[in-house]
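What you see is the complex with one protein chain gone and the rest in place.
What follows is chain A.
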Amino acid sequence: MSILRNSTLLRHLALTLLAGVVLYLLTLQLEPFRNFQLATVAAYLCATAGLTVLVGLNGQLSLGHGALMAVGAYTVALSQNRLSDAGVTGNQVLPLSLALGVLVTMAAGAVIGLAAARLRGPYLAGVTLAVAIAVPAATVTFDEVFNSEQGLPVYVEPPPLSLGLYFPNERWQAWIALAGALLTMLLLANLVRSRIGRNLRAVRDDEVAARLAGIHLARTQVLAFVVSAACAGLGGGLMALLAQSVSPGAFSLTLSLFLLMAVVIGGLGSLSGAVWGALLLVALPDLTHDTTDWVTLSPEVAQRLEGNLPLAVFGLTLIVVMIAAPGGVQGLLRRLGALVRRRVPTR
């Protein structure tokens, strides 16, 4: 146990492995629909984890992460389709496409990051907002490649036959998405506890002090943006695989705002908070839907609520969380934990 306590990497590796085993067993138990939801949570988690590092730990606001997800998603879509057209199929090309998606999004993130490093506050929000709007518009301008608003289908290979003829596809999707999310969490957890992570926080807390301590401001900020973009790219790529299609409508400004809301509600700057955020992104629409099913409403009211209600609930949750628990869900849990520990005498 002392090795684990002393080595961050080993401790995180052990935790990741354990989480992997637990999640693997969970996917065996879950119904296909729940597995699909789990896969969606995992895909969102990649993006929210990256965003919480950028916003929470480095203090840079991004309203354009939905667009970065789109970059990853379209890259994966184009790569999968081109490869299958060229006759290269099989599940082994999947990691290649995803890696390509991450790389292209990193390049996009570097460009935005370079601009972002020169901007502060509302100006930074403005630039990233422009990105959120420009990327979907680009799919319309270059419609030969991106097929305009209709989007592209994504070629996805069915689960390998070695798993069984009736192996549920959703479980396979959950495995892929969870693998991506676990990898993201492992790398980010190590990053934030490393020298780079300390630099990120130093820059957030006081730029002048950080510079006096010998930290290169712009470099740190661009790096944060690139790391965050890579995560968003992976999340977007996984989304493309799950939805088996990409279209600009799926990566609208609303998605960017939702991601930001999710990390704030979950607890800004904490990776566990990103997990809560990703869970909420999937669970809230579903929960509100189920509640409207219980209550008998006139068809007209039900139809109007359908689709609009989750938006309202999300907004309300944000307001309530901001007033009641500014630290988000994770902050609340931490406070509760401290309370319990104070009551129960330590052994």
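Note that in this section a contact is a pair of C-beta atoms (placed from the backbone, for glycine too) under 8 Å apart; a residue touches a chain by one contact, two chains touch by 3 or more; residues count from 1.
Operating definition for what follows: contacts and distances are computed from a predicted model.
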Hidden subunit of the complex - UniProt protein name among "2-oxoisovalerate dehydrogenase subunit alpha", "ABC transporter substrate-binding protein", "Aminomethyltransferase" or "ATP phosphoribosyltransferase regulatory subunit": "ABC transporter substrate-binding protein"
Of A:L38, A:V203 or A:A250, the residue in touch with the unshown chain: A:A250
Identified contact with the non-displayed chain, of A:L25, A:V88, A:L287 or A:L316: A:L25
Residues belonging to chain A that touch the chain removed from view: 1, 4-5, 11, 14, 18-19, 21-22, 25-26, 28-29, 31-33, 36-37, 40, 136-137, 140, 143, 147-151, 153, 156, 158, 163-170, 239, 242-250, 252, 286, 289, 299-300, 303, 306-308, 347
